[in-house]
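Just one protein chain is left out here, and the rest sit where they should.
What follows is subunit A.
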Amino acid sequence: MTTATTAPLDAPPTLKQGDADDRIGLRAHVRHTGALIRRNLLWIRNNPESMFDALLMPVVFTLLFVYVFGGSIGQALGGGQDAYVQYVIPGMLAMMSMTIAQAVGTGFNEDFQKGIMDRFRSLPIGRASVLIAKISVEILRMLIATTVLMVVAVLVGFEVTSWSGLFAAVGLSALFGFGVMWIFLTLGVVMKSAQSVQAMGFLVMMPLQFGSSIFAPTASMPGWLEAFTQYNPMSGLADAARGLMVGGPIAHGLWVTLAWSIGLTVVMAPIAIRKFTNKA
């Protein structure tokens, strides 16, 4: 005889078993990230003007700085405009990495405003895929900007003394850009609009870029500012890039840049991912 047991009305329904641990495999992660990278690339194809910053900024800034300040700062460097070209181009590389990294925040913020992020978050994909795809495309944009920069640099008379050094410098600036992106991804998630992300980015970037050795040597700055520039990652990256591309001291700048890149990633990546995952 079997005894019929009556389940209480409010008993939780039996859940499905078997595939209780439906983890997303590595290949699926790669596929999802690929599909999302493709999406971001299609954006660029459909809206070529979104590449203006990466394509035009290196040109405009290089020409401005070389021809406006090049003569006078070059003199202080003990040369002329040619000496300034050698000085400022590695600095431009550092500036590019931060400026492009900033764009990741506004694009990300738009996704949240438009509701497409809800769609992604309701799909069975790793939430990190959305972040990784965005970062990959921004790094690609950064490399394109760097290429444009180098072409302009050669046209205004820049001479690379070490090609391997050039590639190392580009790699270092991409690494730093990667670290910075986590800040702007976080801002992109928490701020209310793309405009405020941009305004915030501007506020952070200006002092870091100008209070550094990017555009001019720091020796003539007041003591407190010079001290600031010593540990400003923008100086570190500019100095290291300078050392690698045209010769000079590398170690201090390299360590400052590495410390900042790794530090930013270790601290900001978990925050960005948590904010992203919890966004209601």
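List of remarks:
Everything below uses one rule, namely that a contact is a pair of C-beta atoms (placed from the backbone, for glycine too) under 8 Å apart; a residue touches a chain by one contact, two chains touch by 3 or more; residues count from 1.
Here is the rule we go by: contacts and distances are computed from a predicted model.
According to UniProt, the chain absent from the figure is "ATP-binding cassette domain-containing protein", selected among "ATP-binding cassette domain-containing protein", "NADH-quinone oxidoreductase subunit N", "Peptidoglycan D,D-transpeptidase MrdA" or "Sarcosine oxidase subunit alpha family protein". Which of A:V68, A:I116, A:V151 or A:M206 touches the hidden chain is settled by the complete complex: it is A:I116.
Interface note for the absent chain: among A:N46, A:S164 or A:S220, the touching residue is A:N46. In the full complex, subunit A contacts the hidden chain through residues 10, 12-16, 19-20, 22-24, 28, 31-32, 34-36, 38-39, 42-43, 46-47, 114-116, 118-125, 280.
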